[in-house]
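Note that this complex is displayed minus one protein chain, with the remaining chains in position.
For clarity, chains are labelled A, B and C in written order, and residue numbers in each chain start from 1.
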Amino acid sequence: MEQTIRPPRGRLAVLMPGLGAVATTLIAGVAAVRRQLAEPVGSLTQMGRMPGEDGSPVRIADVVPLATLDELVFGGWDVYPDNVYEAARKAAVLEPAQLQALRPELERIRPMEAVFDPAYVPNLHGSHVKDVRGKAAQARALMDDIRGFMQANGCERAVMVWCASTEVYTQPSMVHQDLDAFEEGLENDDPAIAPSMIYAYAAIRCGVPFANGAPNLACDVPALVQLAKRCGVPIAGKDFKTGQTLMKTILAPGLQARALGINGWFSSNILGNRDGYVLDNPDNFRTKEVSKLGVLEDILRPDLNPDLYGDMHHQVRINYYPPHGDNKESWDNIDIFGWLGYRMQIKINFLCRDSILAAPIALDLALLSDLASRAGMSGVQEWLSFYFKSPQVEGGARPEHDVFRQLAKLHETLRRIGALEPADEAGNEAPAAALAAAATH
Amino acid sequence: MEQTIRPPRGRLAVLMPGLGAVATTLIAGVAAVRRQLAEPVGSLTQMGRMPGEDGSPVRIADVVPLATLDELVFGGWDVYPDNVYEAARKAAVLEPAQLQALRPELERIRPMEAVFDPAYVPNLHGSHVKDVRGKAAQARALMDDIRGFMQANGCERAVMVWCASTEVYTQPSMVHQDLDAFEEGLENDDPAIAPSMIYAYAAIRCGVPFANGAPNLACDVPALVQLAKRCGVPIAGKDFKTGQTLMKTILAPGLQARALGINGWFSSNILGNRDGYVLDNPDNFRTKEVSKLGVLEDILRPDLNPDLYGDMHHQVRINYYPPHGDNKESWDNIDIFGWLGYRMQIKINFLCRDSILAAPIALDLALLSDLASRAGMSGVQEWLSFYFKSPQVEGGARPEHDVFRQLAKLHETLRRIGALEPADEAGNEAPAAALAAAATH
Amino acid sequence: MEQTIRPPRGRLAVLMPGLGAVATTLIAGVAAVRRQLAEPVGSLTQMGRMPGEDGSPVRIADVVPLATLDELVFGGWDVYPDNVYEAARKAAVLEPAQLQALRPELERIRPMEAVFDPAYVPNLHGSHVKDVRGKAAQARALMDDIRGFMQANGCERAVMVWCASTEVYTQPSMVHQDLDAFEEGLENDDPAIAPSMIYAYAAIRCGVPFANGAPNLACDVPALVQLAKRCGVPIAGKDFKTGQTLMKTILAPGLQARALGINGWFSSNILGNRDGYVLDNPDNFRTKEVSKLGVLEDILRPDLNPDLYGDMHHQVRINYYPPHGDNKESWDNIDIFGWLGYRMQIKINFLCRDSILAAPIALDLALLSDLASRAGMSGVQEWLSFYFKSPQVEGGARPEHDVFRQLAKLHETLRRIGALEPADEAGNEAPAAALAAAATH
Partner (left out) sequence: MEQTIRPPRGRLAVLMPGLGAVATTLIAGVAAVRRQLAEPVGSLTQMGRMPGEDGSPVRIADVVPLATLDELVFGGWDVYPDNVYEAARKAAVLEPAQLQALRPELERIRPMEAVFDPAYVPNLHGSHVKDVRGKAAQARALMDDIRGFMQANGCERAVMVWCASTEVYTQPSMVHQDLDAFEEGLENDDPAIAPSMIYAYAAIRCGVPFANGAPNLACDVPALVQLAKRCGVPIAGKDFKTGQTLMKTILAPGLQARALGINGWFSSNILGNRDGYVLDNPDNFRTKEVSKLGVLEDILRPDLNPDLYGDMHHQVRINYYPPHGDNKESWDNIDIFGWLGYRMQIKINFLCRDSILAAPIALDLALLSDLASRAGMSGVQEWLSFYFKSPQVEGGARPEHDVFRQLAKLHETLRRIGALEPADEAGNEAPAAALAAAATH
C-alpha cells in the first residue's frame, strides 16, 4: 500500500476566532499580495527556501503541494461587530492609505458572533456574542457556522487558527483528561472549559485542523488530542513565536554553542494594542508568562550544565503602554559570563510590530495544517514547533525550543511529505502512521 | 588498513606569536584553572557538550582524546620584552588580585624575540625583535626557537596560534601562489611576505599545526596550503570569531529562518586595547573590515533571495576609544522588514570583553589542531570554521558562516575522529584521506 | 541686629538609621578620602564649583564654612548586627581590596540596635532591634542613643540622615496633623506612626537636623514640621535623587526648552540589592512609585501645555533582579513628537551604581544640614530640593523638580549664607527669619 497526499484542489476556508490586529493584518495582507501591491515577507511558505536534495536552496512551494493564496477564503468570529476594514483601521497596524485601497474587499468580511465568556478575558467587554446558553449548544452553533461558511463560500476544506485574546491562566483538570469527561463537561457547562476549547472542539469535530496562536490551553488537553486522533485531524500550538521569544530562541542556542554562561536574562516589553490591554490583567498575563518562561530552560538545560546555567535568573515583564499601539518593543538584558567567570552584558532592543510578525505565521500555519491534513497526519504536529513560543507536545515529551532544531525538523517533515505520491482521482487518503512518526520525532 | 589516532601522550607546547592581551589571558587563565581557582568558561573543549550517539549531551573530552590542560606548556614571541605577568598587568583584562596570585608562574614565561616588520603594523614600535636580516634567515631562526622551546620544556608536540596584531591589508600576489615562489621570495626578502607568513612557514616546516587568530592572510595563501599538505600539517584561520561577528552569525540565520528581510545592518565598535590602537591605522583596519564584511552575504545569499536581501547596506566601523580598554563594546542597528514590507529595527549593544571571549577560542584551537594532527589530518581544517570570522577554505569554495551549520560540521568531524582506533605503541599514523574528506565537506 | 553663622568648630556626628549599602559606602569612602586613596566625586561640597561673585567658578567650601571630612564621626542603627566592614562586604558595592585596606577603621563602627516594625518593611527580618515596648519609649531610647554617641565621641554637633529601607506606602492621617496628636500617638502606640517618624522625632527633639533619603514620609508630616520650627531644627527630604530620576529631571527641562512634545515616558529599572528586595513588596514599591511619578508633571505642566504634554503616559517599573546587585540599571523609552506632530524616540540605558550615586548625596546633606543649623535656619529646607526625588515643601507649595532651577536655588542660598557674619565667641545664633525666607522661595 502506497502513501499518498491529496492535492490542494478547491478553495480553503481560513477561519479565525478573533478578527483583531493579527487576523485583519493577515487578511488585508493576502488581499494586497494577490493584487501584487506588496510581498508576503516573513512567510516561509511564500518567500522562504529550504535546502533541496543537493543542498542548494529551493522554494518550499516547490517541495510540497500547498494551497495558493488565490484559493483562500477568510472568515471568523469576534466579540465586536466591526467588519475587517473597520477592525483593521482600529488596530492601526497597516497604513490607512493601504487599507483604503483594499476597502471594498475588506468590508465584505464580517465576523460571525463569538462564543465568549468574560470570566476568561475580564478586560474585554464585547457585545457581538452568540445568544446561546450552554457550552454544548455553543459548540454546535460553531459547527453550524463552520459548515455554513464553507457552503456559502464554496470551500472544499477549512482550517481554524486561533487569533483571539489570551485567556486567563488555567491548568488542565479532570474535565480535560478524556473525551467523555470533556463532552460531559460541555453538557454540564463546566466552568473549566474555556471558550478556546469549545472552538477547538467544534473545529476538530468538523474535521478542521486547529492551530492555536495564543498561550491559553485550547487544544492542549488530553481530551482534545484524543479527539483529534480519533477524527484524523492535525492540531498544533501554542502561542505564535514573534518578537522577543523568537530572538531568545535564536540567541540562546548561539551562546550555548560557545559554552558561554548566563546568570541572568531580564526581558521587558511595552505594547499598547488590545493584546497588551488584555495582558494587563494579571491572570491573563500569567498565561503568557508561563509560555514565555519555559523557553530558556529547555534550550540551555541547567540540569546538565549547572556550571553555566545553574544560577540563571530569568524574568519576563509585559507592560501595557498605549503610546506604542501595535508597535511592541522589547528590551532584553542578558548577563553572560565567559573565561574564568568574567562578566559581560548583551542588551537587545527590538522595535518590532506585533501583528506584522504574527500574520505570516498565521498564514503558514493555515497552509501547513491543511497540508498535514491532506497528507493524512493527525494529532499534535510537533514539526510545527518552529512557529510557537510554547510548543504543544504529546505525552510529557520535552518541547524543542531551539529555533534551528525546530527548523531542521520542519524541513525534514516537509521533505517526507514532498516525497508522497499524489492521491488518485478517487481521493484515497494517505495512511497517517508513518507520517505521524516523522512529525513527532 | 585501519584508520587510527595517536593518543595525546606527553607535553604539548602552545606557542603564540604575540604575548598580548589574548595570549596572557589564556596563559593566566589556564594557570588559574589548573589550581581550581576559576573555570574555563567559553571553551567548548573544556565546558561544552555535544549530542552523543543517542542524542543526549556528552562532554567533548569524552568523545575525542584531547590533551589535558596539565600537559600544556605556553610560550611565544613578542615585540615587547615584558614577561607574561607584566604584559597581563598592562593588558588590564584580568583583575590585579587574580594575577597576583599567579605571579611567579606567569613571570617565568618570557617572550622570545619577535620577527617584526613595522611596515605591516605601523602603529607599533617594539624593540624586542630579532636582529636577523633576511626573511629566510628569520624563518630559520623561528624554527630554531620552536625546536629549542620543545627541547627545553620536554614537549612531544607543539601547536602555534597567531595571537599578534592585525597586519595591514594585502592580497595574495605571485609570490604566494606556490611554494617555490614563496621560498624564493623568502630568500629575496620579498616585501609581500608578511611576518605572519614567516611564522606560519616556520611552524609548518617543523610539523607544527598553525591557527590564525587575526584577519591577515598568514597561512591563507596557496603556497602555505601546499606546504601544509606536503608536510601533513593541519592549518586553520582566519580571525577569532568573538563579539559582534559572533552575534551576527547567530542572528542572521535566525532572521533568515523566518524569511524576514534586511535592508541595513550597521555595526559600530569601540575598543581601547592594543588591538584597537593597531586598527586605528586605516590599512590595518581594512584587513579587519574585509574579514567582518563577508559574513552576511555568505549567510543570507542575496543572489538567491533578492527580494529579502538584495538591497542590504552592511557597514562596519571600529573606533579606537581608550576609556574602554579591553572592554570592547559593539552597537548594531539592524533594519529589517516583515509582512508587506513593514519595517522594524533591532538594536544590539554588546558590552563584551575582547580577550575574555578570545582566550578560550585560542585554547580550543590549540587542542583541536593538535587533535587533528594526531588524527593525521592536514591542510585547511574547514571544520574549525566555527571559531573564525573569515574561515579559510580551499580552492575557492564558499566559506560557511552560519554558526549553527559550523557547529554541526564541528560535531560531525569530532564524531568521526572519536570513532578512530588509537594508534598502537609504534605510533603509526592515521591516513589523512578519509578524514580530510570529513573535514572539508 | 546682625545676622551671623556659627563656625563649624568641633566634631560632627553623622548618624544614619540603616547601615546598609549607602551608609557603608559613604563611611568607607570618607575613610578612603581622608587617607587620600580616592576622591569624593559626586559630592558638590567636596568637588563642585558654583559661580562666584564675578561669575567665574569657585569651590563651595570657599563660599560657606563647612565642616571638613576630618571632623566627621559616623554612627548609626541597623536591624542586622554587622559592623561596617562586614556590612560593606555584603553590600558588595566597593571592591574587596579597597575595603580590606580600611578594615580596622570600619570594623570599629558597630550599629546601635534599631527601632523596627516588620509591618513597615515586610521583606526584612532583622534581629538587631531594641527590646523596648511602646513608641514613646522607643523615641526616648533613640534620644539616649544620640546623646550617648555624641558624648562618647566628643561631638559638638550631630546630623541624622535616613539611609534605611523604604517603608510601605502610607498617607498622612489625623495623628500626623499636629504635634500634640503625634505625641499622643507615640504614647498610644498608634500604628500610623512609622519607625522613620520616631527617628525623625528623636532627632529633632535633640536639636539634630534630619534629612530623609527614602521616599517614605518620615519628617514630611505637619506635626514634625511644627516640631522642627519650634526647636529651630532644619529638616529636608524625600528620597535621594540618583540615577533614573536624576536623568529625568535633567532631560525633561531640556525637551521642554525646545517645545518638543512628549506622549509617553516608560521607565524600567532592574536592581538586586537590599533596596530592590524591599521594593519587591508592592506596598513598599508604591511609596517609591509615588515619589518617582510626580517628577514629570511638575516640570512639564500639562495643565499649561496641553498640546505638548496633555496626553503623556508616564510609567515607572522597578524589578528586583539579583544578578545585578547594587549595579542598578535603568532603561527609559521616551516617545516625543516634533514639528507637525512627527514622532521620535529616545532610549536611555543607564548602567549606574546605586550607592555610588547616593553616598555623596548623603554626605552633602549631612554637611549642608549642619550648615543650615549653624546659620539658624529651621523647618523645611526647600533649597536642598536639588538632592531629592520628591522634595518636601511647606504648606501645599508646588515642589521644584527641574534640576537646573533646583541648582540655582541652592547656589542662591549658599551665596546668602556665605554673606553672613561669623558669630562671635559667645556663639549667639543667627536670626532664622531672613534665611528661612531665602530658603523657601
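As a convention for this text, contacts are C-beta pairs under 8 Å (C-beta built on N, C-alpha and C of every residue); 3 or more make two chains touch, one makes a residue touch a chain.
Keep in mind that what you see is a predicted model, and the values were worked out from it rather than measured.
From the set C:174, C:344, C:397 or C:419, the residue in touch with the chain omitted from the display is C:344, counting the whole complex.
One of C:81, C:253, C:302 or C:322 touches the chain omitted from the figure, and that residue is C:253. The omitted chain makes contact with just one of the residues B:55, B:104 or B:323: B:323. For subunit C, the list of residues touching the undisplayed chain reads 25, 29, 32-33, 38-44, 46-49, 57, 94, 98, 246-247, 249-251, 253-255, 257-261, 301, 304-305, 307-308, 337-342, 344-353, 355-357, 359-360, 386, 403-404, 407.
Residues of subunit B in touch with the missing chain: 263-264, 266, 268, 270, 313, 315, 317, 319, 321-324, 329, 331, 333, 335, 345, 347, 349, 351.
Assume only the chains that are shown with their structure count from here on.
The chain with its Cα centroid farthest from the Cα centroid of subunit A is C.
The mean-CA centres of subunit B and subunit C are about 53 angstrom from one another, to the nearest whole unit.
One finds 43 Å separating the Cα centroids of subunit A and subunit B. Along subunit C, residues 347, 349 each make contact with two or more other chains.
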